[in-house]
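Take a look at chain A:
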Amino acid sequence: MLTVSNLNQYYGGSHILRDLSFEVPTGKVTTLLGRNGVGKTTLLKTLMGLVPAKTGTVRFGEADLTRSPSHARVRAGIGYVPQGREIFPRLTVAENLEMGLAVKPASAQVPERIFEMFPVLRQMMKRRGGDLSGGQQQQLAIGRALAAGPKLLILDEPTEGIQPSIIKDIERAIRALAESGEMAILLVEQYYDFARSLADQYIVMERGEIVMRGEGKNMDADGVRERLSV
Partner candidate 1 sequence: ADTIKVGILHSLSGTMAISETALKETALMAIEEINAKGGVLGKKLEPVVVDPASNWPLFAEKARQLLSKDKVAVTFGCWTSVSRKSVLPVYKELNGLLFYPVQYEGEELEKNVFYTGAAPNQQAIPAVEYLMSKDGGEAKRFVLLGTDYVYPRTTNKILRAFLKSKGVADADIMEEYTPFGHSDYQTIIAKIKKFASEGKKTAVVSTINGDSNVPFYKELGNAGLKATDVPVVAFSVGEEELRGVDTKPLVGHLAAWNYFQSIKNPTNAAFIKAYQGWAKKNNLPKADTVVTNDPMEATYIGIYMWKQAVEKAKSTDVDKVIATMGGQKFKAPSGFEVEMDPKNHHLHKPVFIGEVKADGQFNVVWKTKGPIKAQPWSPYIPGNDKKKDEPDSK
Partner candidate 2 sequence: MVRLLFLLALLARLAWSPACAALDPAQLARLGADDSDEKIAAIAALASADPEAVLPVFKALSEDALFVAGDKLVRLDGETYIDVATGKALAAPPDNAEAVSINNRVRRTLDAALAGLRLFASEREVRLTAAKDVSANASAEILPLLDKALAKEADPQIKQLLVLAQAKASLGSPDAAARLKAVKSLADSADPAVRQLLAAMLDKSSGSYAEPDEAVRIAAVASLTQIERRIAVGENLGRIFTGISLGSILLLAALGLAITYGVMGVINMAHGELLMVGAYTTWVVQGLFRSYAPQWLDAYVLAAIPLAFVVAALVGVAMERLVIRHLYGRPLETLLATWGLSLVLIQAARVIFGPQNQEVANPTWMSGGIELYAGAMLPLNRIAIIGFALFVLLIVWLMMQKTRLGMFVRAVTQNRPMAGCVGVPTRRIDTLAFAIGSGIAGLGGVALSQIANVGPDMGQGYIVDSFLVVVLGGVGQLAGAVWAALGLGIVTKFLEGWAGAVIAKILVLLFIIVFIQKRPQGLFALKGRFVEN
């Protein structure tokens, strides 16, 4: 379980994250919603150690990760699907997936499940990541994060650019991963329907602050959609 408390974050001088506190429990999907530019991606980057937290703590299970470098967080069991895919353009698809196993011993294999979810990856094993189409890259990014079997999966708008049928597959897969009870999932999503159908609990951000939170099933009732479109 990921526990974030009193997190503050600045870019230069502008206060981007204001005193955030929340939990991402194992076995559940936590969705984070918010309009463009409210700081969702910044929050995830802070969780990954890509930008240092100014104040506050990030704990994962027993460990305090607030000051750890990114790779230590991955080692602790966090998987990350960044916004904008960020695949390694000149590595082949196979190598990109192997990169997902960087914290595993060299003998580790890419789980078969990933190819079931994204068959196109198998077809394109030898192609360089940068040559894939946008949607294919997105699938690769998700596959890469899942390869090492993380205990916490962080996804930043994972459906962006993906064709509807595969979005459905992803939805099913996330559901299944959460229900297996071994994984905590933090999902940032603009696509409301998708977010709602997956959310066990939700968080809404506005200008760096959490302004709403609640059970996933109450999202409609709580008026989250309206809140997002003010």
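Following the convention adopted for this analysis, contacts are C-beta pairs under 8 Å (C-beta built on N, C-alpha and C of every residue); 3 or more make two chains touch, one makes a residue touch a chain; residues count from 1.
Here is how the candidates were picked: all candidates are chains of the complex that A comes from, given by their letters.
Just so we're clear, the structure is a prediction, and the values are computed from it rather than from any experiment.
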Of 1 or 2, the one touching chain A somewhere in this complex: 2
Chain A residues touching candidate 2 - in the complex, by the definition given at the top: 48-50, 69-71, 74-75, 80, 82, 86-91, 95, 98-100, 102-103, 106, 128-131, 144-145, 148
